[in-house]
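Just one protein chain is left out here, and the rest sit where they should.
Order of writing sets the chain letters: A and B. Residues in each chain are counted from 1.
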Amino acid sequence: MSSSTATPAYEPKTSVGKVTNYVDSRVGGSAMVKEFGRKIFPDHWTFMFGEVALYTFVILLISGTFLTFFYDPSMAETHYEGSYLPLRGVEMSVAYASSLDISFDIRGGLFMRQVHHWSALLFVAAVAVHMLRVFFTGAFRKPREFNWVVGCVLLIMSLAAGFTGYSLPDDLLSGNGLRIIDGVMKAIPVVGTYLSFFLFGGEFPGTAIIGRLYVLHILLIPALILLLIGIHLFMVVLHKHTQFPGPGRTNTNVVGYPVGPVYAAKAGGFFFIVFGIVAAISAAFTINPIWNYGPYDPSPVSAGTQPDWYIGWVDGALRLMPGTIGAFDFEWNIPFPWGVNTLSLNVLIPALVPAGIVFMLMFAWPWIEAWVTGDKREKHLLDRPRNAPTRTGIGVAGVVFYCVLWAAASSDLIATHFLVSLNDVTYWLRFLAIAGPILGFMVARRIALALQRKDREIALHGRETGRIVRLPHGEFIEVHEPVDEYKLYRLVSFDSPEVALPAVDANGKVGLPEKVRSRASRFFFEDRVAPVTPSELNAAHAGHHGEIAEAQDRESIASH
Amino acid sequence: MKALSQSRRHPLAAVALLLLALLVTGGVYAFASTANEAKAQTTSFSESDVEEGSKLFVANCASCHGLGASGTDAAPSLIGVGAASVDFQVGTGRMPMQMDGPQAQVKPVQFTDQQIRQMAAYVASLGAGPAIPGEDILDPSEGDSSNGGELFRVNCAMCHNAAAAGGALTRGKFAPSIDGTSPKHVYEAMVTGPQNMPVFSDANITPEDKQDIIAFLDTINEQGSPGGADLGALGPVSEGLFTWIAGLGVIIAFTVWLTSRSS
Partner (left out) sequence: MADSSHGSPNTSATVAKPGQGGVDTFENPGLPPHRPRLADRNRRAEKRAERQVALLFVISIIGTLLFFVGYFFVPLNDTIARLRLQNLMLGLGTAFAMLGIGVGIVHWARTLMPDHEVTESRHEIRPEKDRADAEKIIGDIFEETGIKRRPLIRNTLLGAMVLAPLPAIAIFRDLGPLPGDVLRETMWEAGTRLTRDPSGTPIRAADVTVGSAFHVIPEGLNEAEHKLEEKAKAVVLLMRLDPEELNPSPGREDWAYEGIVAYSKICTHVGCPVALYEQQTHHLLCPCHQSTFDVTQEAKVIFGPAARPLPQLPIDVDDEGYLVATSDFQEPVGPSFWERG
């Protein structure tokens, strides 16, 4: 910073220059402008989902701050005296009463509540779609593994933010949600009962839980999310954005638009667009009508009691798990020397196993794939999902698994809306929870391979024009039009790792890890479709050239 | 088609589409549901009503319920079910049943009000049972909707949903939506316990409390949802689906527009 006095040669002439000079000589902002002012960001519509997540988070902060000014997280009893007639005089907690006041007596309060809840749902959805984009295009590969992990933690944090917020109005729906949490927690061996008593400050429901969730919801979790977003974006800048392969795009460059002005304008404008969409939805569509549910009371319950979509899969797993199969009981009473203890596997398995598997695979995936491919190079070019068929299949399996479990959480609604038996829906979804991901994997992988073959076909023989031409000797052929070199390059420039043979160790033997690795490699790349090479293209042209040329000649004669 | 596909790329196309979408969403929610008018019947029947009802019964009901309504293997006895039961089952179109199934479905009503009255009179003459409620007890404006709401949540919401949107029961049975059901039929359902619904006799929920429940249902039905379209009042699942399909759909449309090159 002392350099500004050491180099007096710079004399700002324009007013922008004067401001820049003033700021830079105090905090040194010029380096930032130099670094970011013309930084290049690649442009693709799938690269926008991270921004959607960021923007909905900003909307959440804005609307959430408004709500905190009016919301009172107290579980003290009161009698509602606000404007909503069907609840007037009803005994309820202060938290619920203040949520009703926000909805009915504070101008714009209902709108802000709806903005907050809709953007919360959209936030988690955007995080999920963003992660799916990163997964399917392989953007998690070296050097971005840590950023993938930060992203996974952000997903968990956004689930936590959503869940703690869902319970705050202290209405009947969210209260029954808390009751389920209490039941699941009590199923944890040894410490479960204590955890429940500590969380609720005694017996369920107690008078502490809303205040505690509130602190988590408005302080701890948002602070962690902000911190992690900071780290996440820092790493994006450090690594520079990935890009799809294509003409002019290589593993060592970034092609796109500079931050100033185009990218900043688009990204900045997009914030307003996202806000506008959330506002439009909140204007016309009700979300979480807490006035319908009534205050929390342990006795009533409403049909169709479900959590928000992002927790729905765990609820679905709880629904699908049978308590007993035949004579086999999933609740075990285990005799110990000090007495009998209860292990409730019918609750523990669905609550922990599916989520455990999904999150463990998610966190470990960059290293699993790196281990299978044995590829240690940096990857700045993305895969089109079809060019990584096994990964795409596994991703689709995960999506199918989620969808089946979420459908299971809606089994009663499926039953009433499609006029089928609730029990049959459960039986089918139990089957699909196992078979669905496998089918999804096979189908998606096959489709990816088929699309790759189609790309090969187009690269080798050109695009089908739909024009049928009759050759002099009577044969009909369809004219194929060769693709131009740019389009061709898009079709052929991708990685296609081959099956790795097990490496021999120093003793000339193949160790077990190597055997496993080579099996995994076979599973991944056995059916690979290789990209077209120039010599293949030449051979194909040599073979067909006469025909096509002839056909084209005829074509041009006919059209004149 | 060509003109359409060209104007699709017009820079204002997205704006126009958005305006259209906003208008449609604004318009959809504006549909207000019609208020229901309670048409209560008097509970006294004449001799001729019973006679006519008997004929109608033999012609339309006896094949399942048996001559003299004493029941068969196919259908239960109707002795002692009361006039309210007939008025509910026939008046909502559930009876005569169209086909065997987990439970009787609502259909277009098959009989005139007078015929239903006559059949009710006949069944009522077979044995004592709940009568068709009088008009005064069905008037929603006389009830206390907040007391009704409390009773509804304790006694009804677990099957019919807190917003009266209905819910599932076991093995294909379901509790129907009672959004828009007439006060008389709501009252009759409570006193007779049709299908698998438990009976809520006057000893359990007093007639005044039943009127409060009717007042509550009438209030939430009439006022609509303050926040706009209610997405079926089905709770977080429909909200989640809406987020994924409509919310993300619109956002994706914008991202595609945003990153495409201008022509």
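Going forward, a contact is a pair of C-beta atoms (placed from the backbone, for glycine too) under 8 Å apart; a residue touches a chain by one contact, two chains touch by 3 or more.
Since the structure is predicted, the reported quantities are computational estimates derived from the model, not experimental observations.
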| item | value |
| --- | --- |
| Of B:L169, B:V186 or B:L248, the residue in touch with the unshown chain | B:L169 |
| Which of B:S54, B:Q89, B:Q118 or B:N155 contacts the chain that the document leaves out | B:N155 |
| Sole residue of B:G91, B:P140 or B:G228 that reaches the chain not shown, by the stated touch rule | B:G228 |
| Of A:L154, A:L422 or A:A540, the one touching the omitted chain in the full complex | A:L422 |
| Candidates A:V33, A:L132 or A:A283 - the one touching the absent chain | A:A283 |
| Sites on chain B contacted by the missing partner chain, in the whole complex | 11-12, 14-15, 18, 22, 26, 29, 150-151, 154-155, 158-159, 167, 169-170, 173, 175, 193, 195-201, 203-204, 223-228, 257-258, 260-263 |
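By definition in this document, only the chains that are shown with their structure count from here on.
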| item | value |
| --- | --- |
| Between chain A and chain B, centroid-to-centroid distance (C-alpha), Å | 39 |
| List of chain A residues in touch with chain B within their complex | 43-49, 52, 85-90, 103-104, 110, 114, 117-118, 121-122, 125-126, 129, 172-173, 266, 269-270, 273-274, 277-278, 280-289, 291-294, 297, 299-310, 312, 406, 409-413, 415-416, 419-424 |
| Partner chain A, residues of chain B touching it in the complex | 21-22, 25-26, 28-29, 102, 145-146, 148-150, 153-154, 157-163, 165-172, 174-175, 216, 219-220, 225-231, 233-244, 246-248, 250-252, 254-256, 258-260 |
